[in-house]
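Pasting a structure here, questions to come.
What follows is part of the complex, with its chains left where they were.
Naming follows writing order (A, B and C), and every chain is counted from residue 1.
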Amino acid sequence: MAAMSKADVVASLHDVGLSHDGGAHFVLRHVSLTLERGEFVALLGPSGVGKSTLLRVLMGLMHPTEGQTGGSACVADAGAHATRRSRAMVFQDARLLPWRSVLRNVMFGLEGLHLSKSEKIARAQEALRLVGLEDAQDRLPRRLSGGQRQRVGVARALTVDPDLLLMDEPFGALDPITRTSLQEELQRIWQQTHKTVLFVTHDIEEALRLATRVVVLAGGPPAGITGEIVLDMPHRNPDTPAFRTYAARLRAMIAGEPDPGGEAYWRSAEI
Amino acid sequence: MSVKLSGPARLGLGLAGLVLFFGVWEAAVQSGLLPSGMVPAPSSLGPAWLDEVRGGFWQQAILDSLNHYLLGLLIGSVLGAGLGILCGMLGLLDSLLEGVVRLLRPVPGLAWVPFAILWFGLSTAGATFVIAISVFWINFYAAHSAVRGVDPELYELASAFGHGSFVGRLVKIVLPASAPGIMAGLRTGLGQGWMSVVAAELFGVPGIGARMMQASSLLATDVVVVYMLTMAMLYAITDFLFGFVRKWVLRWQP
Amino acid sequence: ADSIRIGYIPVLGSSALFVIDGEGWAKQAGLDVQLVRFTSGPQAIQALVSGRIDGYVAGVLPLLQARAHGVDVKVVATASIEELSVIARGALAEGLKPDSEAGLTPDAVKDIFARFKQGQKRLPRLAAQPAGSVPDTLLRYWLQKQLGFAQVNTVASIVGVDIDAAQQAFLAGAVDGAVLREPALTVVKTRLPDARILASGHSMMPDQPGSVLAIVKPDAPEHKAWAGTLTSLFVRATTLLAQHPDDAVPFVQKALGGGMLNDSVMKTALEHSASRFVSDPARIVESVKQLQEFEVAEGLLRKAEPVEDLFDTGLWQQAKP
């Protein structure tokens, strides 16, 4: 995979450092990351380590204090006749606009694209159907439960059909059933459309079920990428030893321990 | 949890409050607690009003005042809210104008009267100018602080979904997010406009304010109060009508 | 033709305008006269300076300010003389008879002021119009030159407010005395029977200048066209007011009463003032000169100008009855 052509780098960070106070304290430092077309990368790491910050940088919402960003999705946004956007993000808090109905929140990213009104509505409704909220389209955000809000945020990002989809704990507030069904939807969309996905989660099982690669952000401050595993599993069954070994390795890496390698499964099972 | 009152209950209570207010006032005057020379009895207001209506003074005063009120309000609100939004969004413009704003803002509407006479003469234009100025600042500050108070996370959201340009932020985020504040400013301006009507008419432009001052020179406190209440009524009407606009614009609010 | 905008103040001295307007004389003479109301003379000259009015019927002294600011404005006729009186109430009117008007000597008035100060432990407050107005200047002139007080501010505190406010303040007892013109004088005397005149117009200053008709740039062609006509109408109206004051009641009532004054008050006021409706501008030249000198001494004017320049008696000569 490392030998792909340049056009296939959707987004990349080169030795990026980020500080919220102009350089006095760094949250992230020396972070380099390349997202290639079609990858599904899960980002794991302890609370407060800088995962959301990293996503903001990739989304272009923050300029890195040091280092450079690059990649096809990060350079150009959709042109004048575009019907899709190069990047989209699901925020950790749902971040809905309180004055817009659910449908119009989902349509937010479509506005400005070269689509007719009815196409926009159709696309937004399709996205709402994917997240199971087709009946809630006229409600205002404050009438939604926590998980419903989060799903609207997911629909809003899906509907713009981005090359690069950045998701910050999108399924955190969902029950396992809804969660599983959304995971399956996401998986299907990813497989069909060859989107590039960067997915923050705290759920190791979720990461292993979905990702082609897992990146661990830890240490610090400043934090950095302390480990990376390219997953090589044909069947993503949590009850297989391969799955459990990966899970144990990741658990250790998040805790800041060295990667225990393939032997870890048995140790972790003792917990 | 605060008590939630139904519409009719609110209205009833409001009326009860008014009845109480006028009742206590009338009783105070009747009992001599308030000397009648200093405060008219509410019961004397009706006759005084009828006199004014019969003479045609009341209708004429309202028409005259409405004329410069509406024009001044429109000009002041549009310019004030517009500039307030721009300054709230554009730090550079805000800084550049800050000194001038600080200089001009505290100049009272009344203090502009001499210049209103000099620049516009005694036409409605002079009165409109005085009203517009006072309405302007209210809207400027309301819009400015509403825009400043917009959650910066929403700008992030706008950027993330292709609305990071000035116009995008303005239309998609700033206007709706600051609508409650801007509406509050417009509403305050609506009231301030009526207040400035008196000041604007102080130098002879005919209208409610001029008529009020004329009555006060004769100690016709009943007529003065009739015009005070007339203003209250006109304000209530404008405020009521504006209420519909506000409700519609902010229909998403709880 | 463009309309002629004449500023006026709501006092009886402006009555000639109301007569012209009410009788329809202006229209008959082919003039479109528009009356613009101001609340004091100084207020009106602000509009005059910026060319917002073409003519002016109010106190003569504010015109000195306008001329000092380079405006070519000239008095073409007098409207009324000896209009202003000093009226008192409460402690300042104590012991005065209702008909005191004529009989008070300067010493008697000085006594009253002294007694007031002693009894009330404060200075009497007197309401006038803003600085530079006839009432304000005349009040100070009276206190200093006629009564002989060296320093006005040791005798009384003078508040300069609008005509309406002065009347209200006096009626409400917020001031102890006021310099008022008709119809305010009749109004307050009717409302407050124990109000007393401290000084009549004549005793404040013989030939006391009052309201005048002044025209901006009377020699400019666009004004020359109507200046003569207007002056002669004005003189005619003044004569009517002096000879048949009762005929003017409805016009004056319409302009000043606003439905709040009854006809008898207006009639009394007009009858009382009949002898003061005088149109000859020459009558006040001397007294204006004195008051101008006084204003210069007081620092209200930077320097005295030849008073003759303020007057243009030619038009009156042509129009005189």
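Note that in this section a residue touches a chain if its C-beta (ideal position, glycine included) is under 8 Å from a C-beta of that chain, and two chains touch if they have at least 3 such contacts.
Source: prediction; values computed, not measured.
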Formula for the entire assembly, written in the chain labels shown: A x2, B x2, C x1
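Here is the rule we go by: only the chains that are shown with their structure count from here on.
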Chain closest to the middle, measuring from C-alpha centroids that were averaged per chain: B
Distance between chain centroids, defined by C-alpha means - chain A, chain C (Å): 85
Distance between the centres, which are taken as Cα means, of chain B and chain A, whole angstrom: 50
Of all residues in chain C, the ones touching two or more other chains: none
Multi-partner residues of chain B (at least 2 other chains): none
Contacting residues of chain C [partner chain B, same complex]: 7, 36-39, 43, 46-47, 49-50, 52-53, 162-165, 167-168, 171-172, 184, 187, 191, 258-261
Residue ranges of chain B touching chain A (in the complex, touch as defined): 153-154, 156-157, 159-163, 168, 172-173, 176-177, 179, 250, 252-254
Complex contact set, residues of chain A against chain B: 56, 59-61, 77-78, 85, 87-89, 91, 93, 95, 97-100, 108-109, 111-113, 140, 142, 156, 160
